[in-house]
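What you see is the complex with one protein chain gone and the rest in place.
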Amino acid sequence: MLKKRDYKAYIYLLPAFFLMAVFIMYPVISTFITSFKEGYRFLTDSFVRFSFENYTGILEDETFHRALINTTFIAFICVPFSMLTALIVALLLNSIKKLKGLFMTLFYLPQVTNIIAAGMVFALIFNNNFGLMNLFLGLFGVDPVQWISGVGIAASGELYNQSYMRCLFVLFVYSTWSGLSLKVVLFLGGLQNIRKDYYQVARLDGTSRWKTLKRITLPLLSPTTFYVFITAVITAFKAYSSVVALFTSTYGPAGDNTKMMITIVGYIIDSLGSYLTAGAVSTASAAAVILMTIIMILTALQFKVSKRWVHYK
Amino acid sequence: MQVVFENVTKEFSSRGKTVKAVNGLSLSIKSGTLFGFLGPSGCGKSTSLFMISGIHDLTSGHILFDNKDVSNLAPEKRGVGMVFQNYALYPHLSVRENIEFPLVNSTILSKQLKRQAKELQIKFMDLVDSKVKEVAKVVEITEYLYRKPSELSGGQQQRVAIARALVKEPSILLLDEPLSNLDARLRVQTRDEIRRIQRETGITTVFVTHDQEEALNICDEIAILDNGTLQQVGQPQQVYDRPCNIFVAKFLGSFPINILNSSVKDGNVCIGTMKVGRTTAPDGGYRIGIRPENLLPDDDGNLRLTLTSGLRHGGIETVEGTTSDGQRVRFVKNPSMYDIRFGASISLRCKKDSLILFNDNGETMDQC
Partner (left out) sequence: MKAKTLKIPSYMLLILAAFLVLIPFAWMLSTALKTESEALHVPPILFPEMPQFSNFITALSVAPFLNYFFNTIVVAFLVVVLSTVVTVLASFAFSWMEFPGKDVLFFIVLGSMMIPQEMLIITNFMTIAKLGWMNTYQALVLPYGVNAFNIFLLRQTMKQIPTDLFTASRIDGLSFFRFLRKVVLPICKPTVLTTMLLSLIWVWNTYAWPNLITTKDSLRMVSNGLSNAFTTNSGTIQYELQMSAATLVTIPLIILFVFLRRYIFVGIQSGGIKG
């Protein structure tokens, strides 16, 4: 009965595939092709010729370098720290009985918080004059730090680097805060899937808590850990609205004109924003293709790992 | 190592409700024997085992190892090795690493062994290695030492779990339903293995099962529990032949025991009008129990049945018939019973001392 051909299925699939075709498949192909169109003009849909110009242009663009560095910072420095924090929280949560639900709800709140709102709050917390952070530091006798200000800073030099470091720190704190939610839930899920009798045997043999963690828990948790890492890195590469919320749409402290904290996606959006200029859209396309390649590789990895993760249950 | 339970009770509470998993259990397990806890699911047998190991604490009562009260002693200090129902072999470690795990990672044991190695002037890991190889030989898994648990069959994994428990040279070995995950053929093989290993090492072994055939087959002594309460304890054959209550009588036996309504008048036990035995019990109505294999054909026998159906159990056939007052009786077909036609009559008698009389509480009053 199930094996006959149900041509009706095509009707069922029509809405989904129509939307996918227009808004997913067509864009992918179009963007890919556009990325090779040199000097593309959006209004007239004309271009000079097919070449790699857009790509080389990006790779030479200092702003893109900055975007790449910032994005990599989020992906490979913020993420591991965030993972470590989340793991500790998850381990703690796993060891308590009561109030687990309450804590989980609390820790998950950042994830359902509007990113713009959250970014604004953090910007305020790190405000020079009215910020909580400086108030806190003041308790230890530390002078107020100029986190996200820096009026009239030059495009390079010591003051600039100092300001940059501080902004990175702000981003770091924000990333950890917002990234905690999902990771804690995933780690907790992974921990809860480890069979209780493994711990019972270890307990019976008198294995110390530290050894149990090192030799049993962490190895058995490794599929989850890997999955969390990949997922977090993918999210990191897509970072955009958080940076806008923290540092405004100029991606930097007031007075900065170098787009200090721009990310790859920010670069794409900005290029797209000046779509009337020749070559703007094609530049955006090229950047998007680069980003997509990175993310697709990571997502393929994620899919493979998630299969193994589920299997481990 | 002798294990004694003194009025042990274990309660579990969750969401305000308290459940007594084990209620006032008192028994003693002789050193060097293979002891079985037997009973249906939820009767408290696994809980009792976990209390011996120290994983569960006692709500009240005491557990003594060789007259020393261990009720509050931490598990790792009790010298107990345990084999879990699902083996609990670490999937990411090889068989060898699994077995040596307690030796290398237990705070107390590894210290002891390191001292021992120093005295013997050999390296710690060499000492560990020799112990692992020794125990692997006993359970016969030496050829699989470098494989991962997932590459082994159920029976092999079992033996690795046993090896891991034994490598600590425990004074007590505990097994939680060791055979329930194995297929029927492997079960018989493995239970003989357990018997063999126990005899070879002489370790006091306690195991838990719901399969009465298993327990009857290999244990030196068994304890039957129901709902947390001890029903009977003793040697398998004794408990089988002389159950102390209806529960034990029904629980043991490959074929279900016949429980019939009877009346006693003047010392005669009668089913309907048929006199099947004599007893010293006072007059009245009683339930009686008689095992299918204890009903023998006898032309002069008083138990007359009209045959209704038959069942094959492999090489043995049981036949069912009804009495004149409509009760169903099942008996084992004897080779001499050649005239089995449904609707025909047959006369049986009860083997001496095999008829069990139960009072209203289900306790055994008399056997005749």
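When the chains are written out, they are named A and B in that same order, and each has its own residue count from 1.
Methods note: a residue touches a chain if its C-beta (ideal position, glycine included) is under 8 Å from a C-beta of that chain, and two chains touch if they have at least 3 such contacts.
What you see is a predicted model; the values in this text were computed from it and never measured.
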Of A:Leu59, A:Leu84 or A:Leu106, which sits in contact with the chain we cannot see?
A:Leu106
Which of A:Leu59, A:Leu92 or A:Leu218 touches the missing chain? It is A:Leu92
Among A:Gly131, A:Gly206, A:Pro223 or A:Gly279, residue touching the chain not depicted:
A:Gly131
Considering the whole complex, not just the chains shown, which residues of chain A touch the missing one?
1-10, 12-13, 15-17, 19-20, 22-28, 30-31, 34, 42, 85, 88-89, 92-93, 95-96, 99, 103-110, 112-118, 120-122, 124-125, 129-132, 134-135, 138, 177, 180, 182, 185-186, 189, 200, 203, 209, 227, 231-232, 234-235, 237-238, 240-241, 244-245, 248-250, 254, 265, 268-269, 272-273, 275, 281, 284-285, 288-289, 291-292, 295-296, 299-300, 302-303, 306, 310
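The rule is short, and it goes like this: only the chains that are shown with their structure count from here on.
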If you average the CA atoms of chain A and of chain B, how far apart do the two points sit, in angstrom?
58
In the complex, go through chain A and note every residue touching chain B.
195, 197-198, 200-208, 211, 215-216, 219-220
Contact set on chain B toward chain A in their complex
53-55, 74-77, 80-82, 84-86, 88, 90-92, 101-102, 105-109, 164, 168
